[in-house]
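Excluded from the complex is one protein chain; the other protein chains are retained at their positions.
And then chain A:
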Amino acid sequence: MTELQARGVVKAYGPTPALRGITLDVAEGEIVAVTGPSGCGKSTLLHCLAGILRPDAGQVFWRGERIDTWSEAARSKLRRTEFGVLFQFGQLVPELTVAENVALPLLLAGTGRRAGRTVATAWLARLGVADLADARPGELSGGQQQRCALARTLVTEPRVIFADEPTGALDTLAGEQVLTQLVRLAREQRTSVVLVTHEPRIAGYADREVVLRDGAVDGAGLGLDLPAAAGSGLGLRATGAPAGEALANAAPAGGAPAGERPAGGAR
(Lines give C-alpha, C1' and ligand atoms only; values in the text may rest on other atoms or scores of the structure.)
Protein backbone atom coordinates (compact mmCIF):
# COMPACT_ATOMS: atom_id res chain seq x y z
CA MET A 1 0.00 0.00 0.00
CA THR A 2 1.31 3.46 -0.86
CA GLU A 3 1.56 5.51 2.31
CA LEU A 4 2.72 8.80 0.89
CA GLN A 5 2.71 10.29 -2.59
CA ALA A 6 4.13 13.48 -4.04
CA ARG A 7 3.00 14.51 -7.50
CA GLY A 8 4.82 17.30 -9.34
CA VAL A 9 5.68 19.19 -6.14
CA VAL A 10 7.06 22.66 -6.80
CA LYS A 11 8.32 25.06 -4.15
CA ALA A 12 10.27 28.31 -4.43
CA TYR A 13 11.69 30.75 -1.88
CA GLY A 14 11.11 34.09 -3.55
CA PRO A 15 12.83 33.94 -6.92
CA THR A 16 14.89 30.90 -5.94
CA PRO A 17 13.34 27.56 -6.95
CA ALA A 18 13.81 24.84 -4.33
CA LEU A 19 11.76 21.98 -5.81
CA ARG A 20 10.98 21.64 -9.52
CA GLY A 21 8.18 19.13 -9.84
CA ILE A 22 9.11 16.21 -7.61
CA THR A 23 7.17 12.98 -7.93
CA LEU A 24 7.73 10.34 -5.29
CA ASP A 25 5.96 7.37 -3.70
CA VAL A 26 6.67 5.90 -0.27
CA ALA A 27 5.18 2.50 0.46
CA GLU A 28 3.99 1.33 3.87
CA GLY A 29 6.98 0.27 5.98
CA GLU A 30 9.43 1.51 3.35
CA ILE A 31 12.52 3.45 4.33
CA VAL A 32 13.44 6.02 1.69
CA ALA A 33 16.61 8.08 1.84
CA VAL A 34 16.54 11.48 0.16
CA THR A 35 20.10 12.48 -0.63
CA GLY A 36 21.92 15.13 -2.57
CA PRO A 37 24.30 18.02 -2.13
CA SER A 38 23.64 20.98 0.16
CA GLY A 39 20.91 23.29 -1.12
CA CYS A 40 19.40 20.71 -3.50
CA GLY A 41 15.98 20.86 -1.77
CA LYS A 42 16.11 17.76 0.45
CA SER A 43 14.77 19.44 3.59
CA THR A 44 12.20 21.41 1.60
CA LEU A 45 10.90 18.16 0.08
CA LEU A 46 10.67 16.61 3.55
CA HIS A 47 8.84 19.67 4.87
CA CYS A 48 6.36 19.50 1.97
CA LEU A 49 5.78 15.78 2.44
CA ALA A 50 5.27 16.23 6.20
CA GLY A 51 2.80 19.08 5.70
CA ILE A 52 5.07 21.59 7.39
CA LEU A 53 5.27 23.59 4.14
CA ARG A 54 2.59 23.95 1.50
CA PRO A 55 3.95 23.38 -2.02
CA ASP A 56 3.45 26.17 -4.57
CA ALA A 57 2.20 23.58 -7.07
CA GLY A 58 1.66 19.84 -7.20
CA GLN A 59 -0.02 17.56 -4.70
CA VAL A 60 0.88 15.56 -1.62
CA PHE A 61 -1.25 12.54 -0.67
CA TRP A 62 -1.29 10.53 2.51
CA ARG A 63 -3.11 7.23 2.22
CA GLY A 64 -4.89 8.57 -0.84
CA GLU A 65 -6.04 11.81 0.81
CA ARG A 66 -4.67 15.04 -0.53
CA ILE A 67 -3.14 16.83 2.48
CA ASP A 68 -1.45 19.87 0.97
CA THR A 69 -4.80 21.65 0.78
CA TRP A 70 -5.61 20.98 4.44
CA SER A 71 -5.63 23.84 6.93
CA GLU A 72 -2.58 24.49 9.08
CA ALA A 73 -4.46 23.12 12.11
CA ALA A 74 -5.43 19.90 10.30
CA ARG A 75 -1.88 19.37 9.01
CA SER A 76 -0.55 20.11 12.49
CA LYS A 77 -2.85 17.45 13.94
CA LEU A 78 -1.72 15.00 11.26
CA ARG A 79 1.92 15.60 12.21
CA ARG A 80 1.03 15.15 15.85
CA THR A 81 -0.88 11.92 15.44
CA GLU A 82 0.11 10.07 12.27
CA PHE A 83 3.54 11.51 11.47
CA GLY A 84 6.68 11.80 13.53
CA VAL A 85 9.36 14.39 12.83
CA LEU A 86 12.99 14.07 13.86
CA PHE A 87 15.50 16.87 13.33
CA GLN A 88 19.23 17.23 13.55
CA PHE A 89 19.15 19.02 16.93
CA GLY A 90 17.27 21.53 19.03
CA GLN A 91 14.01 19.65 19.27
CA LEU A 92 13.91 18.83 22.97
CA VAL A 93 12.53 21.55 25.20
CA PRO A 94 15.48 22.34 27.48
CA GLU A 95 13.42 23.07 30.58
CA LEU A 96 11.40 19.84 30.51
CA THR A 97 12.78 16.58 31.79
CA VAL A 98 13.44 13.87 29.23
CA ALA A 99 10.30 11.97 30.29
CA GLU A 100 8.21 15.13 29.99
CA ASN A 101 9.68 15.81 26.56
CA VAL A 102 8.82 12.32 25.39
CA ALA A 103 5.34 12.51 26.90
CA LEU A 104 4.60 15.91 25.37
CA PRO A 105 2.82 14.57 22.23
CA LEU A 106 0.68 12.38 24.47
CA LEU A 107 -0.25 15.33 26.68
CA LEU A 108 -1.22 17.21 23.53
CA ALA A 109 -3.50 14.31 22.65
CA GLY A 110 -5.20 14.60 26.02
CA THR A 111 -3.41 11.87 27.96
CA GLY A 112 -2.93 12.60 31.67
CA ARG A 113 0.56 13.39 32.97
CA ARG A 114 0.95 10.17 34.95
CA ALA A 115 -0.19 7.94 32.12
CA GLY A 116 1.95 9.92 29.69
CA ARG A 117 5.00 9.42 31.85
CA THR A 118 4.40 5.68 32.05
CA VAL A 119 4.28 5.37 28.26
CA ALA A 120 7.25 7.71 27.84
CA THR A 121 9.35 5.74 30.29
CA ALA A 122 8.52 2.52 28.44
CA TRP A 123 9.72 4.03 25.17
CA LEU A 124 12.87 5.34 26.80
CA ALA A 125 13.49 1.82 28.09
CA ARG A 126 13.07 0.38 24.57
CA LEU A 127 15.74 2.81 23.40
CA GLY A 128 18.02 1.98 26.33
CA VAL A 129 17.86 5.38 27.99
CA ALA A 130 15.31 4.78 30.76
CA ASP A 131 17.81 5.98 33.35
CA LEU A 132 17.72 9.44 31.75
CA ALA A 133 14.01 9.97 32.32
CA ASP A 134 14.47 12.66 34.95
CA ALA A 135 17.48 14.36 33.38
CA ARG A 136 17.30 17.64 31.46
CA PRO A 137 18.35 17.69 27.79
CA GLY A 138 21.29 19.96 28.63
CA GLU A 139 22.76 17.21 30.81
CA LEU A 140 22.86 14.67 27.99
CA SER A 141 25.33 13.93 25.22
CA GLY A 142 24.30 14.55 21.62
CA GLY A 143 23.65 10.85 21.03
CA GLN A 144 21.56 10.52 24.19
CA GLN A 145 19.56 13.60 23.24
CA GLN A 146 18.86 12.19 19.81
CA ARG A 147 17.72 8.84 21.23
CA CYS A 148 15.36 10.70 23.55
CA ALA A 149 14.12 12.75 20.59
CA LEU A 150 13.58 9.48 18.74
CA ALA A 151 11.55 8.19 21.68
CA ARG A 152 9.42 11.33 21.48
CA THR A 153 8.95 10.80 17.75
CA LEU A 154 7.89 7.18 18.25
CA VAL A 155 5.74 7.62 21.34
CA THR A 156 2.59 8.27 19.30
CA GLU A 157 3.39 5.24 17.11
CA PRO A 158 3.32 7.29 13.90
CA ARG A 159 2.69 5.80 10.47
CA VAL A 160 5.43 7.87 8.81
CA ILE A 161 8.61 9.24 10.32
CA PHE A 162 10.35 12.20 8.69
CA ALA A 163 13.97 12.39 9.77
CA ASP A 164 15.95 15.45 8.64
CA GLU A 165 19.67 14.76 9.01
CA PRO A 166 19.00 12.92 12.29
CA THR A 167 22.66 12.08 12.79
CA GLY A 168 24.13 15.27 11.38
CA ALA A 169 25.26 16.53 14.79
CA LEU A 170 26.51 13.18 16.07
CA ASP A 171 29.79 11.30 15.89
CA THR A 172 29.91 8.12 13.82
CA LEU A 173 29.25 5.71 16.69
CA ALA A 174 26.36 7.69 18.17
CA GLY A 175 24.92 8.15 14.68
CA GLU A 176 25.08 4.41 14.04
CA GLN A 177 23.26 3.71 17.30
CA VAL A 178 20.48 6.18 16.58
CA LEU A 179 20.01 5.00 13.00
CA THR A 180 20.07 1.34 14.00
CA GLN A 181 17.36 1.94 16.56
CA LEU A 182 15.28 4.08 14.20
CA VAL A 183 15.37 1.44 11.48
CA ARG A 184 14.76 -1.46 13.89
CA LEU A 185 11.73 0.16 15.48
CA ALA A 186 10.38 1.31 12.12
CA ARG A 187 10.64 -2.26 10.82
CA GLU A 188 8.96 -3.62 13.94
CA GLN A 189 6.00 -1.30 13.54
CA ARG A 190 5.95 -1.23 9.74
CA THR A 191 6.42 2.50 9.90
CA SER A 192 7.50 4.31 6.74
CA VAL A 193 10.56 6.55 7.05
CA VAL A 194 11.66 9.45 4.88
CA LEU A 195 15.29 10.03 5.76
CA VAL A 196 17.04 13.16 4.55
CA THR A 197 20.80 12.95 4.58
CA HIS A 198 23.82 14.00 2.57
CA GLU A 199 25.88 11.09 3.83
CA PRO A 200 25.89 7.99 1.58
CA ARG A 201 26.71 5.84 4.61
CA ILE A 202 23.50 6.94 6.32
CA ALA A 203 21.50 6.47 3.12
CA GLY A 204 22.72 2.90 3.20
CA TYR A 205 20.23 2.18 5.95
CA ALA A 206 17.35 2.84 3.57
CA ASP A 207 15.49 0.51 1.22
CA ARG A 208 15.63 3.02 -1.56
CA GLU A 209 17.56 6.19 -2.28
CA VAL A 210 16.16 9.25 -4.04
CA VAL A 211 18.86 11.60 -5.22
CA LEU A 212 18.02 15.26 -5.65
CA ARG A 213 19.99 17.83 -7.59
CA ASP A 214 18.93 21.44 -8.00
CA GLY A 215 15.40 20.70 -6.81
CA ALA A 216 14.73 17.79 -9.12
CA VAL A 217 15.18 14.03 -8.90
CA ASP A 218 18.58 13.39 -10.40
CA GLY A 219 18.17 11.05 -13.33
CA ALA A 220 21.91 10.46 -13.56
CA GLY A 221 22.18 9.21 -9.98
CA LEU A 222 25.21 9.70 -7.82
CA GLY A 223 26.47 6.24 -7.12
CA LEU A 224 26.11 2.52 -7.45
CA ASP A 225 23.22 1.01 -5.57
CA LEU A 226 22.70 -2.60 -4.96
CA PRO A 227 19.49 -4.27 -3.85
CA ALA A 228 18.63 -3.71 -0.23
CA ALA A 229 19.59 -6.24 2.37
CA ALA A 230 16.18 -7.83 2.53
CA GLY A 231 14.21 -6.84 5.57
CA SER A 232 17.08 -5.52 7.63
CA GLY A 233 17.91 -2.22 6.00
CA LEU A 234 21.19 -2.39 7.84
CA GLY A 235 23.48 -3.10 4.92
CA LEU A 236 26.95 -1.72 4.44
CA ARG A 237 27.85 0.59 1.59
CA ALA A 238 31.21 1.62 0.27
CA THR A 239 31.72 4.99 -1.34
CA GLY A 240 33.88 6.19 -4.15
CA ALA A 241 32.52 4.39 -7.17
CA PRO A 242 32.55 6.56 -10.29
CA ALA A 243 29.14 7.95 -11.18
CA GLY A 244 29.18 6.55 -14.69
CA GLU A 245 29.98 3.07 -13.46
CA ALA A 246 27.27 3.36 -10.88
CA LEU A 247 24.71 4.27 -13.50
CA ALA A 248 25.79 1.45 -15.75
CA ASN A 249 25.54 -1.14 -12.98
CA ALA A 250 22.41 0.14 -11.33
CA ALA A 251 19.59 -2.35 -11.13
CA PRO A 252 16.28 -0.52 -11.63
CA ALA A 253 13.91 -1.03 -8.74
CA GLY A 254 10.44 -2.23 -9.50
CA GLY A 255 8.23 0.78 -10.20
CA ALA A 256 10.74 3.32 -8.92
CA PRO A 257 10.90 6.49 -11.04
CA ALA A 258 14.15 7.58 -12.68
CA GLY A 259 16.72 8.74 -10.16
CA GLU A 260 15.44 6.43 -7.46
CA ARG A 261 17.45 3.39 -6.60
CA PRO A 262 16.98 0.55 -4.18
CA ALA A 263 19.66 1.07 -1.57
CA GLY A 264 21.24 -0.81 1.26
CA GLY A 265 23.87 -2.92 -0.48
CA ALA A 266 27.59 -2.44 -0.79
CA ARG A 267 29.04 -0.18 -3.45
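As a convention for this text, contacts are C-beta pairs under 8 Å (C-beta built on N, C-alpha and C of every residue); 3 or more make two chains touch, one makes a residue touch a chain; residues count from 1.
The definition used in the following text is that contacts and distances are computed from a predicted model.
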{"item": "Name per UniProt, for the chain absent here [options: \"FtsX-like permease family protein\", \"Gas vesicle synthesis protein\", \"Spore germination protein\" or \"Lactate utilization protein B\"]", "value": "\"FtsX-like permease family protein\""}
{"item": "Given A:A57, A:L107 or A:A130, the one touching the chain that is not displayed", "value": "A:L107"}
{"item": "Chain A residues touching the omitted chain (full complex)", "value": "43, 47, 50, 52-53, 73, 76-81, 83-85, 87, 90-91, 93-96, 100, 104-105, 107-108, 112-113, 152-153, 164"}
